[in-house]
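These notes are about the structure you will find just below.
One protein chain is absent from this view; the other protein chains keep their places.
Order of writing sets the labels: A and B. Residues in every chain begin at 1.
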Amino acid sequence: MCVQEETMKKRRGYTAGIICACILGLIPVSCSKNGSASAKSSSKAPVQINLVLLKVYDFSDAQKVQDEMNKILEKRYNIDVKLTYVDFGSWQQQTNLLLLGTDCDILPLFGTPLSTYVANGQLLELDDYYAKSDGTFKSIWSPVELQGTKVNGKLYSITNLRNFANKYSLHMSQKIVGELNIDISSVKTLEDITPVLAKVHKAHPEMYAMVPQTGDTFVNGWMWDGLGDESWIGVLPEKGQTAKVQNVFDTADFKQFTGMTHKWYEAGYIMSDALSNRESGESLVVNGKAFSFFNNDSNAAPVPGTVTSEIIAPWTVSNSYSALSYGISVNSLHPDESWTLLQALYTDADLATLLIDGVEGVHYVKNGNGSISYPAGVTATTSTYGGAAQYWAYPYAALTPPIDTLGSPDFFKELVAFNKSAIVSKAAGFLFDSTSITDQYTACVNVMNKYYKALLCGSIDPAKFIPQADAELKSAGVDAVIALKQQELDKFLKNK
Amino acid sequence: MLNMIMILLTLVCVLPFILLVASSLTSERALMVNGYTFFPKEFSAESYKYLVSHGQTILRGYGITVLATVVGTLCSISVTLLLAYPLSRKEMIFRPMFSFIVFFTMLFNGGLVPTYLMYTGIFHIKNTLFALIVPNLLMNAFFVIMMRSFFSSNIADSLIEAARIDGAGEYRILWSVVIPLSKPMITTLMLMVGLNYWNDWLNGLYYLTDPALFSIQNILNRMLSDIQFLSSGSSLVSNISTATLPSIGIRMAIAVIGILPVLILYPFFQKNFVKGIVIGGVKG
Partner (left out) sequence: MKTTLQLFSMMIPGLAYLLINNYIPMAGIVVAFKKFNYAKGIWNSPWCGFKNFRFLFTTRDAFVITRNTLCYNLVFIVLGTVLAVIVAVILNELTSLRLKKVYQTFILVPYLISMVVVSYIVYGFLSQDNGFLNNLLVHVFGAKKISWYTEPKRWPYILTAVSLWKNFGYTSIIYYATVIGIDTALYEAASIDGASKWKQIRYITLPELRPTIITLVLLQLGRVFYSDFGLFYQVPLNSGMLMDATNTIDTYVYRGLTQLNDIGRASAAGFYQAVLGFVLILTVNKLVRSIDKESALF
């Protein structure tokens, strides 16, 4: 009986093996490499370029806008564009799949550090194209800003127009400020905030005096420059004015911040469920559940019902320029035409206005003063083409008139000026490539996930948990990560 | 006594659902201030009004979901039964090998990337309805083995033999003899496969960018992913005004409408769960 079983199993395994081998042999036929025979556009038919875009609002009229854009594109460049909008929540998953195939030519890169895209071989090098582009295009970005999207000295994407600097302010409920006569001009530092919170907590114990910026993230950044990744493993404190990379938990900035938040947490000012929170600070305040939250408000429209007081003056972090940038997929079938379109989006005002604001008369109306408004009765969330409110996701909104909800008809001019006025971290434009120490990096990321957010919102005692986190980081290999970051940063600074 | 146990279990299962429905009928303010309650402090139908105002999208989502589920389930059952029946017959040659081939797929998987490349590069199912029907859902080794086991232990060999002697081909036997005798199990299969199709949103996420083809679950999950993005720590989070994100009430409302059709239709399936027919007392 046993012998029979053994032979049966052996035979079975053997047969299975043969089948697998046959199948494996068939694969190379099916998964052939693409992109070899890109049709040169000597033919009359316009070349179709797939432009993938970020979707925050509704874009049910994308087809209409696409048609209008194609009228111009065909005439001027013999190109057709196909707009594909992908929601930001599913962005990473969908775009990584799109980049595997040939369905995506131009896309904004965000969510993943640019250096990772490059290390994975997902992007086309743009140096040659850029060198041959015209003066208008080259004049848009300063060398520092362009540097931000260069990896290993090669250009892989072009940054887009949005706020490059973080300006952290405390947003407070206007109603409560008025009710309790709080003098917000006196709120300039973390220490100034304490008495305000105490006052509010005493008057309104049913409310949270302070809540996280969004979800479980108390603040999305503060005084330390993360150096290109969002994991904060090895940072430059003091707004990047020093060039020595340190473990974030050991920096004075972090200890000061968490010391304060822990004090506030213990006193009951901070929402106790901060780590399980899923709502934004904005909705909590607007709904009367909270009094204040920190926010990075350097470009967004003012949050209704709140007043703000700046705590940290604007400063630009290392990955500000690469946080969102436009690149071309390495698997694109029409790289030349893709570049032509990309350039056009940065220089052609008609195209940019169509792409961002939609069709005139249908999606917006012009005001006399250089701004535009939604048609009567329409708001950003009900518009069928909501690009105007998310200008920061498009290549170059400065070519277009701003929507009036942004506050000023010169909004984009002011934005450019704002970007220029910010303090710049020494590491601005630096991108960290972690691929050589991925194992330690991954292990460190898991440790950071355990402690970073919990420390930030003050729910655990920094005096006790920072040493614990440090010990775990050390055994995860944080020293190797920091050493590598320092090495790469030094090289970057030398080459600047 | 038995009823008591079942009532308890049922309550445990249903109460959270009622909580869900209740919070979909509570105003955003009350949800933020009081949390989830069974009795809304501030009753509000604003979530459902939102759904009605997006009625076209929602109805479309339903349509897609129903279409994918019905077509997918029918195809899936056919393929599964056609594979399970021969596997259950001892006279089938290489039976253990084929069983292993089927079973092996449950353990090893090439992963998302090769599967994606296969379906988009070779079969071009991106942004087509096939994307909702074929990948990973059309046939599942688990169900094949389940049906095979059922056929092996519940369909007497003698019945099959008798039919063969009468001159029936295998297809005829499957259709006239085996399937009628397996009604409870086939109903179970239909239910499970149908639920898999109904609840699936991954295929939609991977293969669809055209909103016209989003199923209800796909819509809901995209919405929920958007909200989760807020906690991701990306520096762009500050740019996204939370005014665009659906409130808790709306998320709950979409969850409710994703579940209701199943609850309404399920009793119609149940009439097939009839007590077993006496199979003439002969068991192989």
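Throughout what follows, contacts are C-beta pairs under 8 Å (C-beta built on N, C-alpha and C of every residue); 3 or more make two chains touch, one makes a residue touch a chain.
Computed from a predicted model, the values in this text were never measured in an experiment.
Asker: Going by the touch rule at the top, give the shown chains the omitted chain contacts.
Answerer: A, B
Asker: In the whole complex, not just what's shown, which of A:Leu54, A:Ala454 or A:Ile482 touches the removed chain?
Answerer: Per the contact definition at the top, the residue touching the missing chain is A:Ala454.
Asker: Which residue, A:Asp253, A:Asp273, A:Asp350 or A:Asp470, contacts the hidden chain when the whole complex is considered?
Answerer: Checking the options A:Asp253, A:Asp273, A:Asp350 or A:Asp470, the one contacting the hidden chain is A:Asp273.
Asker: Per the definition of touch given earlier, which of A:Leu126, A:Ala476 or A:Leu489 contacts the omitted chain?
Answerer: Result: among the candidates, A:Ala476 touches the missing chain.
Asker: With the missing chain put back, which residues of chain B would touch it? List them for me.
Answerer: 2-3, 5-6, 9-10, 12-14, 16-17, 19-20, 23, 34-36, 78-80, 82-83, 85-87, 89, 91-93, 96, 98-103, 105-111, 113-115, 117-118, 123, 134-136, 138-139, 141-142, 144-146, 149-150, 153-154, 164, 169-171, 174, 184-185, 187-188, 191-192, 195, 199, 217, 220-221, 224, 231, 248, 251-252, 255, 258-259, 262-263, 266-267, 270, 273-276, 278-279, 281, 283
Asker: For chain A, which positions touch the chain that isn't shown here?
Answerer: That gives, for chain A, the contact residues 5, 20, 23-24, 26-28, 30-31, 33, 92, 96, 99-100, 111-113, 116-117, 120-122, 216, 229-231, 271-273, 275-276, 278, 330-331, 434, 438-443, 445-446, 449-454, 459-460, 472, 475-477.
Note that only the chains that are shown with their structure count from here on.
Asker: Which part of chain A faces chain B closely enough to touch in the complex?
Answerer: 8, 12, 15-16, 19, 30-31, 34, 56-57, 60, 84-91, 93-94, 97-98, 100-101, 103, 110-111, 162-163, 166, 206, 213-217, 220-221, 230, 278-280, 282-284, 287-289, 295-301, 317, 319-320, 323-324, 380-381, 389-390, 392-393
Asker: So in the complex, which bits of chain B are touching chain A?
Answerer: Contacts found on chain B: 28-29, 32-33, 94, 96-97, 100-101, 104, 112-114, 116-118, 120-122, 126, 205-206, 209, 211, 222-245, 247-248.
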